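Complex shown without one protein chain; remaining protein chains in place.
For reference, chains read A, B and C in written order, and residue numbers begin at 1 within each chain.
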Amino acid sequence: MTFSVAVSGATGYAGGEVLRLLAGHPEAEITTVAAHSNAGQRLGDLQPHLHGLADRTLVDSTVESLTGHDVVFLALPHGKSGEIAAQLPAGTVVIDAAADHRLESAEAWERFYGSEHAGTWPYGLPEMLVDRYGTRQRSRLEGQTRIAVPGCYPTGSQLALAPAIAAGAIEPQDIVIVAASGTSGAGKALKPHLLGAEVMGSMTAYGVGGVHRHTPEIEQGLGWASGGQEVTVSFTPTLAPMPRGILTTATARLSGALPAGQLRELYQDAYAAEPFVHVLPEGRMPTTQAVLGSNHVQLQVVVDERAGRMIVVAALDNLTKGTAGGAVQSMNIALGLPEQTGLTQQGVAP
Amino acid sequence: MTFSVAVSGATGYAGGEVLRLLAGHPEAEITTVAAHSNAGQRLGDLQPHLHGLADRTLVDSTVESLTGHDVVFLALPHGKSGEIAAQLPAGTVVIDAAADHRLESAEAWERFYGSEHAGTWPYGLPEMLVDRYGTRQRSRLEGQTRIAVPGCYPTGSQLALAPAIAAGAIEPQDIVIVAASGTSGAGKALKPHLLGAEVMGSMTAYGVGGVHRHTPEIEQGLGWASGGQEVTVSFTPTLAPMPRGILTTATARLSGALPAGQLRELYQDAYAAEPFVHVLPEGRMPTTQAVLGSNHVQLQVVVDERAGRMIVVAALDNLTKGTAGGAVQSMNIALGLPEQTGLTQQGVAP
Amino acid sequence: MTFSVAVSGATGYAGGEVLRLLAGHPEAEITTVAAHSNAGQRLGDLQPHLHGLADRTLVDSTVESLTGHDVVFLALPHGKSGEIAAQLPAGTVVIDAAADHRLESAEAWERFYGSEHAGTWPYGLPEMLVDRYGTRQRSRLEGQTRIAVPGCYPTGSQLALAPAIAAGAIEPQDIVIVAASGTSGAGKALKPHLLGAEVMGSMTAYGVGGVHRHTPEIEQGLGWASGGQEVTVSFTPTLAPMPRGILTTATARLSGALPAGQLRELYQDAYAAEPFVHVLPEGRMPTTQAVLGSNHVQLQVVVDERAGRMIVVAALDNLTKGTAGGAVQSMNIALGLPEQTGLTQQGVAP
Partner (left out) sequence: MTFSVAVSGATGYAGGEVLRLLAGHPEAEITTVAAHSNAGQRLGDLQPHLHGLADRTLVDSTVESLTGHDVVFLALPHGKSGEIAAQLPAGTVVIDAAADHRLESAEAWERFYGSEHAGTWPYGLPEMLVDRYGTRQRSRLEGQTRIAVPGCYPTGSQLALAPAIAAGAIEPQDIVIVAASGTSGAGKALKPHLLGAEVMGSMTAYGVGGVHRHTPEIEQGLGWASGGQEVTVSFTPTLAPMPRGILTTATARLSGALPAGQLRELYQDAYAAEPFVHVLPEGRMPTTQAVLGSNHVQLQVVVDERAGRMIVVAALDNLTKGTAGGAVQSMNIALGLPEQTGLTQQGVAP
């Protein structure tokens, strides 16, 4: 089954990664590459790593240019997807890599994003638990034509905590997450603090104090997994001197509902059947290099009984599993393709 | 007042940094550079950045070679300082950059370091509160001849939390610290995971679950500041792709004893007179680049009222303020010199 | 057509990259992963990025374990391939990623490598000109069962200079090459100067003065392309703070045989039909990021008429096109498969 695809926002990091993956997808035919401000230019001049697509010409990103494909990926700035998506045919599979359709709460959307809420779409994190009975988001993506791709931080944070919170093993009000992201997570916008000379060899924090936009999304997902409890997360993102990758350190107070010795097993069972989520053998720690350019996630689960907390460390590639890989994986499910199609890359290490 | 100095462990990262700082110290005369396995070699061949000392010849690190100086710095592997220090004259100022004399609890020492406890020396973190009444370690270092330099992680963690814990503003049993360190923190030992090709562009965690050796040291210092309460810390160190620097994210549950709005003021007051500790203006975040090669520490304090936690972010250079700078600062105090002597370097940015 | 493969030296960087590519090769069945000192261990513990092969067990690397496959990749230290290859069945396709079978001159081999010459195999750089009439190495690889993979530096240097030297456009005695390599090029051996803290943020040169082992290999290849002239190259390798990638700056004095204005066209023509070698549009410069993890090479050709020199800049990934990708590409040709099979990855950027 071959299907036609349009990618909007093709000159950004997310759009580029969608194209990189689709170029290796055996069923996808990339028909249209669209961008707002670079229409008419050669893709190879803006995304020189996409050798197989170098001679494609960018078209303007409009409802017209995006209409007529089986699948449309939207990799636009936050707040721009809603209007365009509403005008695309209902039968087209639309995958939105922006935040616009992730949050159920219009109030949270408006508070964190400051614009009108565009509505909520099925959430493209197939491995994620959506209740305490083991149901996964996967089952809610089959046959869908509208899918919201999770944020890069929420992908790691939710996968890191879902099994424990679903099992009632941790306190939903005492969760602390600190995550380190490569700078591609901040996009291609020209900001002084993102210059190479500023970021190389340096770590900094940002969005400190619960103000990062991914906070409500993390709490929303963990709330689903917890069976509807209110979840409060202290989330601190930091910027690390690397182009890609997120290392998430997620800790939570143990509730005592599960013996500490059973937590690793809980995670191993939860992800045993997942092709992309790997609970590492005891003693091995996730590293972002090991998942670079791939759709894989590495997890390790450790209990600190003295401090009464569980610590889960997760590594993923913010652009692959954290954005474009998750998008392609969700598309595969929506289209009824094998979930791993086009996503068989290993990590690019060293 | 000129004084003579010997530096033992001169070929390692800590020893090299002590020498770098002493080479710019107007009163220090570096008389002896000692190392165990490179005796007879030219210092310039092993520490090529120390141009001013390039032609010095390394001597073996023995009690004999270290005796006869006003000051001796020990930058040896953990567990090696005790025996050598015991044989140095009582009047010599001995600054131990290893962990050997940091912990009061022999039990904690043996559990985390696995060797016999060498005893406890005054703790070389001058700005640190040692009780709830504002007393600083500084006052306990004056005139001393034996000083234990703090660990690099404890330096940032303790400075980040001391004012709040001393004020009773945070819960001493609900503290979560995640810190990212440059790889020089792991020393010069040849380990596969420290190869450049492994660490560049990659983040990983280690010592997860309360097992890192700096955990009891952090708890000890915070215990002093808290007025003797039991403090439990969940501490997770991570390895960042940079040679130097530590970014500490320290969070703790607010006790409610202090209005949230007063926490930044509490920190500003606590460090207003400190030449090396800077609470940044609101909205500015610490960055390790800004303190690189300097003895400065940058702090930011944010309250997340929704999550009920305080988050303090701290940036320092693990080799300077985190080791050798703190060592020289403590030496200055011990010798009665102005505390900033030889430590006036700004950060090397970008 | 499915074929069975054994990879020897599976725990090193070259072996790991061969496995990464073969894991995505639609016809390859990886039957044996072998290593000398880690036999019995799980591959996932040593190459954690190879998620698809994590549970494979390493076997000892012996003639016995390597016998019985259609294809054997040898990714062993230099000087180790000769003996083992001699004992493998003549019908087995053996691809040697080490230097052992690259040089025709036994004298050059002995001078630069210091051991006995193992003989010469067809040279696995398919795009390379082997004479002045446009013949490529490709034609000499078809149906072969023994192939020597080029060195990483020679791959870039030869592709950068071959068209010009074959056309007589440059002086074969006035060639200067300076190349910057990521540190994976130095392998996984534990050497102090390869520690992360030493290489990050730093550039250095090594093998200066014509003593690097790749020098005779570069001259040999350019000699073939020149139609048998003696070629002398001044080659200086440098170590760059990145895990992967080689940027080659190759310059040569113009002979005047070809008008300066025709040089870019010469290169465009030479590589127009090549799927992996790209002469960039004028004004665009090769960047190693754009080829990361891929088998592609980017070239740019500029003439400096004032200085009388041609400058060709080439970017490739030392582990992919520079080693394992070239190896798989050559294997495809030897087996009669389409040359790009399993090598369709785009660069992993940013």
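A few notes on this one:
Methods note: a contact is a pair of C-beta atoms (placed from the backbone, for glycine too) under 8 Å apart; a residue touches a chain by one contact, two chains touch by 3 or more.
These figures come from a predicted structure and were not determined experimentally.
Note that the absent chain touches A, B, C when the full complex is taken as a whole.
When the missing chain is restored to the complex, the residue among C:106, C:190 or C:205 that touches it is C:205.
Here the missing chain is touched by one residue of B:9, B:293 or B:322, and it is B:293. In the complete assembly, the contact with the undisplayed chain comes from C:309, out of C:188, C:213 or C:309. Interface residues of chain C facing the missing partner chain: 173-174, 176, 178, 180, 182, 195, 197-198, 200-206, 208-210, 232-234, 236, 238, 240-245, 247, 249, 251, 253, 285-289, 292, 300, 302-304, 306-309, 311, 313, 315, 350. Residues 13, 182-184, 186, 188, 190-192, 194-201, 241-244 of chain A touch the missing chain (whole complex, contact as defined above). Mapped onto chain B, the interface with the missing chain covers residues 13, 16, 19-20, 23-24, 42, 44-45, 47-54, 184, 200-201, 243-244, 278, 280-281, 284, 287, 289-294, 296, 298, 344-350.
Everything below uses one rule, namely that only the chains that are shown with their structure count from here on.
Distance between chain centres (mean CA atoms), chain A to chain B: 37 Å. Distance from the chain B centre to the chain C centre is 46 Å, each centre being the mean of its Cα atoms.
Shown for chain B are the residues that touch two or more other chains, namely 182, 195, 197-198, 200-201, 241-244.
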